[in-house]
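Starting off with a structure, shown below.
All protein chains but one are shown at their positions in the complex.
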Amino acid sequence: MFPEFGLFSLILAWLFAFFLAVVPLTGVIGKRESLQRTALGFAWAVFFFNSVAFAILIHAFVTDDFSVSIVSQNSNSLLPWYYKFSATWGNHEGSMIMWVFMLSAWMVSVSLFAQTLTTELKAAVLSVLGIIAFGFLAFILFTSNPFARILPVPPAEGSDLNPLLQDIGLILHPPTLYMGYVGFSVAFAFAVSALITGRFDASWVRWSRPWTNIAWAFLTLGIALGSWWAYYELGWGGWWFWDPVENASFMPWLIGTALIHSQAVTEKRNLFKSWSVLLAIFAFSFSLLGTFLVRSGVLTSVHAFTSDPNRGLFILGILGLTIIGSLILYAINAHKIKTSGQFKLASRESFILMNNILLVVIAFAVLFGTLLPLLADLFHWRKLSVGPPFFNVIFNILMVVLLALLGIGQLLRWKKHNLKSWWPFFIAAGAGAIVIALVLPWTLTGQLHWQVWLGLALVFWVIGSLVKAILDRSQNNASMMSAMRKAGLGFWGMWLAHLGLVISTTGVVLVANLDIERDFRMAAGDSVEMDNYRFVFDQVSQQQGPNYTAQKGHVSVFRGDREVAQVNPEKRYYQVKGSVMTEAGIGGNLFRDIYVSMAEPLNDERTVWSMRLQVKPFVRWLWFGAILMAAGGILSITDKRYRMAVKGGRS
Amino acid sequence: MVWSKRALFSLMSCWISVVAVAATEVLTFDNESFRERYAKLTYELRCPKCQNQNVADSLAPISEDIRHKTYEMLHQGYSDQEIIDFMVARYTEFVIYKPQLSIVTIWLWIIPAVLLLFGLLLLWRFTHSQPAVEDITLTEEEEQRLKTLLEDKTE
Partner (left out) sequence: MKFKPMLILPLVVVVALFSVFGYALMSGVNPKEVPSALTGSLLPEFKLADLDDTSEFLSREDITGKPMLVNIWATWCSSCKYEHPFLNSLAADGIRIIGVNYKDDRDLAAKWLSEYTDPYQINVFDPNGDLGFDLGVTGAPETFFVDSQGHVQYRYQGPITNDLWQNKLKAIFDGMV
C-alpha cells in the first residue's frame, strides 16, 4: 500500500503547487492582500506532501520493496543500507523527486527567514516558486512516476545499482549539487517578482543576496564533490573532463558567480539593477538547462542518465514556459528599472563589470562548445566532437585576464579610485609575483614550464593583493585585531572566497602541468622508480565485497628508504550486472597524491598487470580551494546587515 | 568464476616471489618527445565507441587499437597531423576532441570574441558616459517604503 500513498501525496503536492502558483499571484496582480496571505499555507502544504512522497520512496528503497519498478531496477538486497538509501536519487525518477523536494524546502525557508518581507513580495516570490514546482511535479506525474509498480508478480531481487554509483560520492554529490541548482530558483523568483510588482528598490537585492550566496556555495561544493568523485572513482586520475554534464553544472556556477558580484554592486551602489535581474534569470535558466541536457539524451556524456525524448520534450516545455516567460516579462518591464550614478574606469564597479563580462563570456563559450556537436549533427554539417583541447584554451585565456584584474579590482573603492599612489604597489607586486613564480618551482623541481610560471605569477599577484587588502583596512586602526573586526564579515567572506580561488588555481596549474603518469608491466615482487618514488608491487590478493569480488593490488611506495604510502588499487567484478570497475589506490598528503590503478591483466593467470602509476602534485588544493570559496560565500551573508533584517522582522 | 580461481592461484604463487625485480614500462619509446606526443595524441583522440572518453583512459578494444596505431605511426615517423588525418579518414571528425578549423568550428572562437568585444564596448560606454540628469523624485509610495527601510536599518 505504501507506494500508492506516495503517489497520492505527490498528486496532492501538485494540487497545492497549482494553488500556490495561481492564488497568491492573483492577489498580487489584483492587489488583494487576503489572497496574497494564502501563499504561506500553500507553500507549507507543498513542502509537507513532497516530504511524505520522498520519505515513502526512501522507505521503499531501504526496505527492498522490489514491487516498485525503480527500486527493482536500481537496488538490490545485497547492497549496504546506505547505498540503498542513496540509490533513491541514483536514478531519473528519484532524483526528480529530490529536486522538487528541495525546491519546496527552499520555499518554506524563504517563508521562515524572510519575515520582514512585504506580504506582496513574499506572495509573489512563493507563487513563482509554486509555478516551477507545479511544472516539475507535472513532469514527474506524467512522464516519470517513481512509484510505478511491477504487479502482480514483483521480482524477488533487484537488478542492482550501477557500481559507479555505489560510493560515498553518490550519497553526497547529487544532493549538494541539486541544492545549488534548485537554490538559484530563489534568486530567480525574487527577480521575477520584482518584474511582476515593478518594485526594484534596494530591499529586493538585499533580500535576494543571501539566497544567491547559499545556493552558490552549495553549487560550488557540489561541483567540487563531483570532481573529487570522478577523480577517485573513475580510476584514471582525471578530475575534470569538460563533459557535457560537467559543463551543465559549471555554466550556472559561472553565471551565479557573476550574479553574486553584480548583486553586490546593486546593493551597495544601486547600479547594474537590470543586469542583476537578468543574471538571476540566467543563473536559474542554466540550472534548468543542465537538467534538460542530462535527461533528454541529445548529448553523449560519461555520466549517462536514462534518456528519453518524450521526457525531453516535456521538460523542454516546462523550461520554455519558465525561461521564456520570465524573459518576456523582462523585455516588457525591465525598462522601468531606473539606474543612477556614475563610476570611473578605476573603480570597483568597473572591475566588477569586467568580472561579469569575462564570466559570462566563459559561460557562453562553454555553452556553445557543448552544443556545437549537437548543432553540427542536427543540420547535417558533420559529426564532430568538442573537448578539453578547446575548452582548456578558451577557459585559460579568459581566466588569466580575470585573475590579473582580480588583483586590482578587489582593492579598489567604489565610484572612483585614485590609482596614482598605487602604482608602486602594483609594480612591486607584479614584479615580485613574476620572479617568485619563476624561481620557486625552478628550485623545487628543476623544471621550467611557462604555464606554471604564468599560473603561479597570477597566484602570487592575487595573494599580494589579498595581503594588501588587509593592510589597507588596518591603516587607520590602532590594532590589527580591531581592524579585522571592523572590516566586517562581508569583507572576510570575499577575502576567503578569493583565497579559495587562488588555492584552487594553484592546484589546477600544478597538477595539470607537473603530474607524471606511466604504465608499467608489473607482477608481484616487481618494483619501479618514478619521480623519486619507488613503487613495490607486493602482491595481488582476492577480495570479497558485499556484492562484488575483486582482485586487490598491494603496492608500497617508498621515498628513499622511508615508506610514504600503502595503496590498494582494485579490479572489481560486480556479479549482478556483470560489470568490471577499476578502483584506484590513492595515498596522499597535502602536497601530492600517489595514484595507482590496475589497468588490465597482461596474462591469463592475471598475475601480471599493466599498472598505471601517477604522482599528482597539489591535486587536493583544487577541492580545498572550492571549500574555502563556499565558506566565503556563506560567511559574507552572516554579515550584520542581513542579521539585522531578520531580527527586525521577529521583534 | 574461472578467473577468480586463477586469481587464487596467482595469490598463492606470489608468496613465492620475494626478490624485487625492476618492472618495465608497458610501452617503451625511442625518445622522450615520442612519449610526450603519444600522451598528447591519445589524450586528444576520442574513443569512437565509448560514451565520452579519450583513448588514453578507455579500456575498449577499439581504443587499444587506436593507441597501438598511434604508437606505431609515431615510430614510423609520421607527424601528429598525419596521424590525426589518418584517424579522421577512418573514424570521422568525431574522434578528435580538438576540432579542426572549418566554417562550422570557427564559430567556437568568433562567438566568445564578439561577446568580449561587446562587453568592452559596454564598459567603455558606462565609464565614459556624461552625467545624465535623472529625475529622482520619489512617488509617495516609494517615499513611504524608503522610510520603513530606514527604520529597519536604524533599529
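Per-chain numbering from 1; labels A and B assigned in written order.
The definition used in the following text is that contacts are C-beta pairs under 8 Å (C-beta built on N, C-alpha and C of every residue); 3 or more make two chains touch, one makes a residue touch a chain.
None of these values were measured; they are calculated from a predicted model.
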In the intact complex, which of the depicted chains does the undisplayed chain touch? A, B
Out of A:Ile70, A:Ala283 or A:Leu299, which touches the unshown chain? A:Leu299
Of A:Ile29, A:Leu112 or A:Leu313, which sits in contact with the chain we cannot see? A:Leu313
Using the document's definition of touch, tell me which of A:Ser95, A:Thr266 or A:Ser285 contacts the absent chain. A:Ser285
Decide which residue listed in A:Asp377, A:Asp531 or A:Glu605 touches the omitted chain of the complex. A:Asp377
Where the unshown chain meets chain A, residue by residue: 274, 278, 281-282, 285, 292, 296-300, 309, 312-313, 316, 319-320, 323-324, 327-328, 330-331, 334-336, 371, 373-375, 377-378, 383
Even though one chain is not shown, chain B touches it at residues 48-49, 60-62, 65, 69, 88-92, 94
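The rule is short, and it goes like this: only the chains that are shown with their structure count from here on.
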Could you list, by residue number, the parts of chain A that touch chain B in their complex? 116, 199, 201-203, 234, 236, 238, 241, 243-244, 300-302, 304, 338, 340, 342-345, 347, 350, 353-354, 357-358, 360-362, 364-365, 368-369, 372, 376, 381-390, 394, 398, 517-529, 536-537, 539-542, 549, 551, 573, 582, 599-600, 602, 604-607, 610-611, 641, 644-645, 647-648, 651
Any idea which chain B residues touch chain A in the complex? 1, 3-4, 6-11, 13-15, 17-27, 39, 43-44, 46, 50-54, 57, 59, 92-99, 102, 104-105, 107-109, 111-112, 115-116, 119-120, 122-123, 126-127, 129, 131-132, 134, 136, 142, 145-146, 149, 152-153, 155
